[in-house]
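One structure is given below, represented as structure tokens, and several questions about it will come after.
Of the protein chains in this complex, all but one are displayed in their positions.
What follows is subunit A.
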Amino acid sequence: MISSDVIRGYNDTFLLSLLREGDSYGYALSKEIRDRTDGNYTIKETTMYSAFNRLKKNGFIEAYPGDVTQGKKRTYYRITEEGCHYLSEKKREWALTRQVVDQIVGGEKDENH
């Protein structure tokens, strides 16, 4: 399990990445995050909705009411054009971050030498 402090800055990017693959709603997104990380990271409800709120405010995503499933009218989210731009920017930033951290903290590659 990863601590939520370390990953805090990436929640927005996670959600944007998943929404890039298609519109989705709260539970499906949090389940996807947990499954893809083999249960190493679980996003908390309030963290996720804080992120939704931030992304919405910045115009990176749009919310719309989905169909009623099992009597519940869920909110669905869709990524916007601006959101896509922001995501690719974040992707580049992450590649650089990973490189920098690896170069200093060192990955397993270095220890194997």
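Heads up, the rule we're going with is that a residue touches a chain if its C-beta (ideal position, glycine included) is under 8 Å from a C-beta of that chain, and two chains touch if they have at least 3 such contacts; residues count from 1.
Going forward, contacts and distances are computed from a predicted model.
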item: Omitted chain, identified by the protein name its UniProt record gives, among "Beta-carotene 15,15'-monooxygenase", "Sulfate ABC transporter permease subunit CysW", "Rod shape-determining protein MreD" or "FMNH2-utilizing oxygenase"; value: "Beta-carotene 15,15'-monooxygenase"
item: Of A:20, A:44, A:78 or A:91, the one touching the omitted chain in the full complex; value: A:44
item: Which residue of A:75, A:88 or A:103 touches the chain not shown here; value: A:75
item: Touching residues on subunit A - with respect to the absent chain; value: 25-27, 30-31, 42, 44-47, 49-50, 53-54, 72-75
